[in-house]
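First, the structure itself, so that you have it in front of you.
Only one protein chain is missing from this complex, and each of the others stays in its spot.
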Amino acid sequence: MTTDILKVRNLKQYFPIKGGILGRKVNDVKAVDDISFEVKEGETLSIVGESGCGKSTTGRAILRLDEPTEGEVDFQGQDLLALSKKDMRRKRKDLQIIFQDPYASINPRQTVRQILSEAMEIQDVLPKDKREARIKELMKTVGLGEHQIDRFPHEFSGGQRQRIGIARALSVDPKMIICDESVSALDVSIQAQVLNLLKKLQRDYNLTYLFISHDLGVVRHISDRVLVMYLGKIVEIADKKSLFDNPKHPYTKTLLSAIPVPDPTKKKEQIVLKGDVPSPIDPPTGCRFHTRCPFATDKCVEEDPELRNNDSLMQDGHRAACHYIEEIESGEMKPNY
Amino acid sequence: MFIYTVRRLIQTIPVMIGVTLVVFLMMHLIPGDPAQIIAGESANEQQVEQTRERLGLNDPLPVQYGTFVGNAVTGDLGNSIRSGRAVTDEIGARFWVTVELAFYSTLLSIFIGLIAGIVSATRRNSPLDMIIMITALFGLSMPNFWLGLMLIQYFALNIEWLPVSGWGTPQSIILPVITLGTAGAAIIARMTRSSMLEVIHQDYIRTARAKGVKERYVVYKHALRNALIPVVTVVGLQFGVLLGGAVLTETVFAINGLGRLVVEAIGQRDFPIVQGAVLILALMFVFVNFIVDISYRFLNKRIDLD
Partner (left out) sequence: MDNLKDNDTKTIIKVDDLQTSFFTHKGEVKAVDGVHFDVPAGKTLGIVGESGSGKSITALSIMRLIEAPGRVKGGSITFNGEDLLAKSEAEMRRIRGNKISMIFQEPMTSLNPVYTIGDQIAESYQIHQGLSKKQALEKALGMLELVGIPSPKARLKAYPHELSGGMRQRAMIAIALACNPELLIADEPTTALDVTIQAQILGLVNDLQKDLGMSMLLITHDLGVVAETCDYVAVMYAGKIVEYADVNTLFANPKHPYTVGLLKSLPRHDIDQEELEVIRGMVPRPDDLPNGCRFAPRCPFAREMCVERLPDLEDQGDGNQVRCWIHTDQWDGPEVNVRDDYGYSESTQS
């Protein structure tokens, strides 16, 4: 039942930096640095993290919007990185993406009808004479009116434009959709509408989502599993419940404690981190979080921790990349603020 | 900053090579035999052959190019066909006249253009703004030789305030500089206006106002320096355009500048002069653009190339 629709293996995405008098490559931005994970068919896996952690880069690398430096992206049994450009274009029929700002990714001079029929045309999904009916059906599905079919993107509000983006992704009948901060720019009341729509579509069409977001509230609402990234690495991955109720990595804990809760009676203890995220150009050695971690030791500076599970403390499938899961849990190690 | 300057300097090398190559090939691309042209139309077969030998025209092209560049670097651009004097001497004195003309005209364009642009932007959509922008449109669309003739007609002939032609006395400079500088002033005024309007709506301008900064300082301290960044590029290009545009102005005002020299040389088929003048103008243009890039970097702290 739970087959993996997407398997990412040792994915690396480095962006060269040019400098010096002759403009040669002097270093790399290690945006994504050797990550592996799977997405199960029909589930929503969310990637969360702060800006610069590599979450959006991961989504783009999977779709080969940027060509990854290294690794394997196995989608439905095929390595996407080994496909020719042409085959990759065909493959995008099954693997769509919705961006944060739909306005930037749709042609402002096309009407909704043109946008949707062009998408179907490119992937050749339906005979021409059936497309019109399908476009109307799609518009209804995403909650737009049929009478809006000949309108241009600027005539819609932000939430409606995001619905156009969703309709375009759906038009080619994909198996999986990567949502890159798709609801981040929307007001709360509109965001809730779009989130509910995404959930409904997932049920109706058995879609798989890779949901990239910085908003942990949204992530808790929509995900089955959650993956936390920090500076190009996975620090923790788990079932939603396990991650939110029983976070094990100090970074995940900090992240959760930093979000303001809309309930003034819940004045909780906040862990406030020192400093900024270090530069991904020369990331810290060992555990990348050690420069800001209240528990860091010499071992953390030297050794890169592996993602691991401790079955007495964590659910099956819950893994965290920390040397001291047990010691922190037992209280043996005290935070050093 | 230093590394940036050095790198920018190194980047001009390929441009210079390109320029010298084009100028060098000019000799070979023009119809007819260069040796025949240089030896003169009445020269006989033997004289032409001697000339060819003397100029090294029998050598393979790359060798000739090497010699050409080598000579040019040491200041030897050959001799004028007509006068027989060294090209560098012929060009020398008249080059500075043209540079002077272009320089004063650029100064005038910047001065008038900036003031007009700022006034226009700060009084957007006012009658004054309209007047300035319409005037700028005129300045831009008027051919400068025509403007020159009109200025001569009025100021020199009708009211006799200023001399008709020449160069050197302060009075004689005025009309040519206005003639040459007007189009530039118009371009800079329009550029400054649109750039200012863009900058004035930036968040940091609101921050300055929220700090209690006087409106005058908001405009001249916080907005202008940012607005100048795109304008500087235009000024640099403008200077190059002026060097070229000087040809007509010099002819109209009978100024003995480089432009006029080139025109005469072309008429007399004095190719070493043409070649030398084009080379000097092109190198001047490369140099000005280098200065523009450096000052651009100085104004815009965000360019962080080193």
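Just so it is clear, A and B label the chains in written order, and each chain counts residues from 1 on its own.
Simple rule for what comes next: a contact is a pair of C-beta atoms (placed from the backbone, for glycine too) under 8 Å apart; a residue touches a chain by one contact, two chains touch by 3 or more.
Predicted model only: the values in this text are computed from it and were never measured.
In the complete assembly, the contact with the undisplayed chain comes from A:D187, out of A:D124, A:D187, A:D282 or A:D316.
Although one chain is not drawn, the whole complex shows that of A:T2, A:S84, A:T265 or A:S312 it is A:T265 that touches it.
Here the missing chain is touched by one residue of A:K7, A:R151 or A:H214, and it is A:H214. Touch with the hidden chain on the side of chain B covers residues 202-204, 206-214, 222, 225-226, 299-302, 304. What chain A contributes to its contact with the hidden chain is residues 50-51, 143, 157, 159, 187-193, 195-197, 199-200, 214-222, 241, 244, 254-267, 270, 272-273, 275-277.
Here is the rule we go by: only the chains that are shown with their structure count from here on.
Chain A and chain B have Cα centroids separated by 53 Å.
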